[in-house]
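For this depiction, one protein chain was excluded, whereas all remaining protein chains were kept in their positions.
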Amino acid sequence: MNSFGKIFRISIFGESHGITLGVVIDGCPAGLPLKFEDFIEDFNRRRSGAKGTTPRKEADIPKIVSGVFNDLTTGAPLTILFENTNVRSRDYTKLRETPRPGHADFVAMKKYGGFEDYRGGGHFSGRLTLGLVAAGVIAKKLIGPAVVKANILEVGGSANIEEAINKAMEEQDSIGGIIECKATNLPVGLGEPFFDSVEAVLSHMIFSIPAIKGIEFGSGFQAAKMKGSEHNDNIISADGKTETNHAGGINGGISNGNELVFRVPVKPTSSTHQKQRTINITTNTMEDLEIEGRHDTCIALRVPVVVEAATAIVLADFLMQSQKIERIIKS
Amino acid sequence: MNSFGKIFRISIFGESHGITLGVVIDGCPAGLPLKFEDFIEDFNRRRSGAKGTTPRKEADIPKIVSGVFNDLTTGAPLTILFENTNVRSRDYTKLRETPRPGHADFVAMKKYGGFEDYRGGGHFSGRLTLGLVAAGVIAKKLIGPAVVKANILEVGGSANIEEAINKAMEEQDSIGGIIECKATNLPVGLGEPFFDSVEAVLSHMIFSIPAIKGIEFGSGFQAAKMKGSEHNDNIISADGKTETNHAGGINGGISNGNELVFRVPVKPTSSTHQKQRTINITTNTMEDLEIEGRHDTCIALRVPVVVEAATAIVLADFLMQSQKIERIIKS
Amino acid sequence: MNSFGKIFRISIFGESHGITLGVVIDGCPAGLPLKFEDFIEDFNRRRSGAKGTTPRKEADIPKIVSGVFNDLTTGAPLTILFENTNVRSRDYTKLRETPRPGHADFVAMKKYGGFEDYRGGGHFSGRLTLGLVAAGVIAKKLIGPAVVKANILEVGGSANIEEAINKAMEEQDSIGGIIECKATNLPVGLGEPFFDSVEAVLSHMIFSIPAIKGIEFGSGFQAAKMKGSEHNDNIISADGKTETNHAGGINGGISNGNELVFRVPVKPTSSTHQKQRTINITTNTMEDLEIEGRHDTCIALRVPVVVEAATAIVLADFLMQSQKIERIIKS
Partner (left out) sequence: MNSFGKIFRISIFGESHGITLGVVIDGCPAGLPLKFEDFIEDFNRRRSGAKGTTPRKEADIPKIVSGVFNDLTTGAPLTILFENTNVRSRDYTKLRETPRPGHADFVAMKKYGGFEDYRGGGHFSGRLTLGLVAAGVIAKKLIGPAVVKANILEVGGSANIEEAINKAMEEQDSIGGIIECKATNLPVGLGEPFFDSVEAVLSHMIFSIPAIKGIEFGSGFQAAKMKGSEHNDNIISADGKTETNHAGGINGGISNGNELVFRVPVKPTSSTHQKQRTINITTNTMEDLEIEGRHDTCIALRVPVVVEAATAIVLADFLMQSQKIERIIKS
């Protein structure tokens, strides 16, 4: 299913080289101001072009075609479309025979019986995150006064990001990175015990972002090495403020009013200029593979705004479930 | 919501000190042999009593009350009930005033307005995982020839488990641990791009297990420090077998036919005999808190079978969505 | 799937001759007073025993096993169980060969490959509506000040109910009936355009009740014979009150604040003492079939309270989606 959410619900569609991609947002309350300009900042953060990102540049102009009237949301499904313009034609025949290591080429071919749109990764393309970021812009407006902010902690194992990028570009290889996301001003009580815990729903959404291979909340993996007396966060005020925040703002799956904190590793871009080995599925022999074209040296650089969007979308849905967002926005 | 799954769908209910807890399993195909004895092995693995686990012992006898006829599933909802028998009466008045650090006491009180059943953690209790394990027993039968197996890698930061447990018991503290889970014999093609990727759905379910604060697939957090040329798994056969398995068996969110591998950290049990500080919400002053009663020194010891169950449940649902399990079992 | 609802969500399970049947209610707000006695009136209305209903009598004692603490709901899943006690043993071998006309025997056998619990209709039994009625009792409390009331309009084509029942009993045949249901004090704005219109969701739920073969809102089928100028309800006050109510309280799928009105036909009980013809699936020849045992002459007599319950459940869910029910009940 290409939809996510219970009340604030998004659906994405499109392909890397398709005509139009987009997002449908269901359950957005009526009366929220929304203009074209609202998308610019986050779209710029997601856009490629900076050092370490792919030179493929798309205008990424959001076209709001339903759900907004006189610059205000109407309460009906809100649809935002994007045209693909900067699409390079090329011959994919060779690539069909030799699935790229680390890519979805092989699994897509098997899953869809060879009928998938394989151009540029098709529906698996990171371009689909454009819809997430667009929905995130709206979600961020809805969740106020809560604020979500994600940052890169390190790339290629180095906290010195520029240096690591330069080194990777010299080596003509790709590198990964670690992103940290924090949300503040959350009420106590979001999330449900067990299946819809904050960790459960948030991780579900976060893993929808391509290239993310893990997530940890608060002390995360480090918690496994701590003692209970160290890990427990002493509660120091009647509104639930804790002295430390090893829990990352969540107890028993429920937000506790402290800062929500989690980290995610982004794997290195699968596309690398290094020579690789793969099977030729036609001849059934191993071959060298050199991937040409435009790639991100470090896709992690473009992911923080996507993580923020994903987080804001989940929080908007949780807040609506908790009746913490009015169904009709009263300016 | 206390339900999970699209086709093979489970719902859990009950409280730590309630009358009955249980699980309803919807979508289980008809014709699957199922007997009382099938549950014994996994229930024993989950049960307390071993060194490092709580001395509270429950008989944990599964009572199948619907969905099975003549020791075969019928296709109707399958319900398994458990009676709570070994429940200690005690005075919870004090505990209501001083929410325990690291527990759900505070968030539950706020979320449910003080109406929650607070005895022994109520609906937040780890006892609810009994329903998960029961559903897991059934899911494991359904997913064959696929096999799921989870193990403890370390507790308290030490691979020597017995030593670490002994040390923690001496210190009267609790410790966490890391669990690794692997699933073999999976077909290519499980999972959906984006929102229902294998990582997304599996992490959703895994975070439903109390005390788990992170998850990583394949190389996970380590992937963020690798180069693309290192991380990519060379494909070495036409059925998708790879030389390495940094992807943990998943590309683009879809199973690639290699071993599914993930690891989760389990935080130390919140209940510890160490003295802690918390707020008295009635007097609004900080107090010392000493938790009495029966606790697990290392709850992680009991979690592998729950992780296995959760994984098998998710895989059963994915396999049914992929029509890889017959709706009617033909012995 | 054996669940219904988005926020106020119910799941039913069990079989006619099984050990236990019941209902799990998810999403019930915390703090709602709930006692055993609350169920008595509606259970009595559903119970058999009156003239025209089956002599099989069950105690139908609801056992609340989770989600209630100190006679107040806790916000956790609320489970109500019922034991089957008055179960007659008998030989079903013959019945397996000759599926009863009008029953689910044939479709159940085909759908579940012969593994279904066929005793007394198994999971298809009207006994499962006990869970609906129990959930309805809770829903009726939640939706106040809205009130739902269903009545029999006619049985066997006659508005004189006693006469029609007597005649049917003399003829040893079964008869159907028509039920009308009304809900008052509803706010404007329940329901969603298109897929989740009030008519759509309500009819979905109402058709879950066995033996119901139609539904019409307001003027219903009669509307097809009316002119627009006749059918349109003139709006006579600023709160939406209309002069007539041909729309049955719904415009564009949304409640308009007037009385919600719908009618449903209940088909005659399939079990009748009249001789019938059916195929013997073993010998592949036609046979006479005489159904013995205890039957309702007119099951429609017991259905109004089930229709009320189903309606209240749907309205509770709509009201919660519209934030018209507080998540935590105050006073």
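Just a few scattered comments:
Going by the order they are written in, the chains are A, B and C; count residues from 1 in each one.
The rule is short, and it goes like this: a contact is a pair of C-beta atoms (placed from the backbone, for glycine too) under 8 Å apart; a residue touches a chain by one contact, two chains touch by 3 or more.
Remember, it's a predicted structure, so these values are computed and weren't measured experimentally.
Note that the absent chain touches A, B, C when the full complex is taken as a whole.
Checked against the full complex, the one of C:Ile40, C:Val147 or C:Val188 touching the unshown chain is C:Val188.
The chain that is not drawn here is touched, among residues C:Thr20, C:Thr53 or C:Asn251, by C:Asn251.
Across C:Pro77, C:Gly177 or C:Pro304, the residue that sits in touch with the chain not pictured is C:Gly177. Interface note: of C:Ile7, C:Ile80, C:Ala168 or C:Val307, the residue touching the hidden chain in the full complex is C:Ala168. Touching the omitted chain from subunit B are residues 6-7, 76, 193, 321-323, 327. Contact residues of subunit A toward the unshown chain are 1-3, 9, 11-15, 18-22, 24, 26-27, 30-31, 63, 65-67, 69, 72-79, 81, 111-113, 115-117, 122-123, 328, 330.
Residue-level contact of subunit C with the missing chain is found at 1-4, 6, 12, 99-104, 106-108, 110-111, 123-124, 128, 154-157, 168, 171, 173-178, 188-189, 192-197, 199-201, 203-208, 210, 212-238, 240, 242-243, 246-248, 251-256, 265-272, 274, 276-279, 281, 284, 286, 300.
Everything below uses one rule, namely that only the chains that are shown with their structure count from here on.
Chain contacts in this assembly form a complete graph, since each chain touches every other chain. Work out the mean CA point of subunit A and of subunit C, and you get 44 Å between them. Rounded to whole angstrom units, the spacing between the C-alpha centres of subunit A and subunit B is 26.
Shown for subunit C are the residues in touch with two or more other chains, namely 76.
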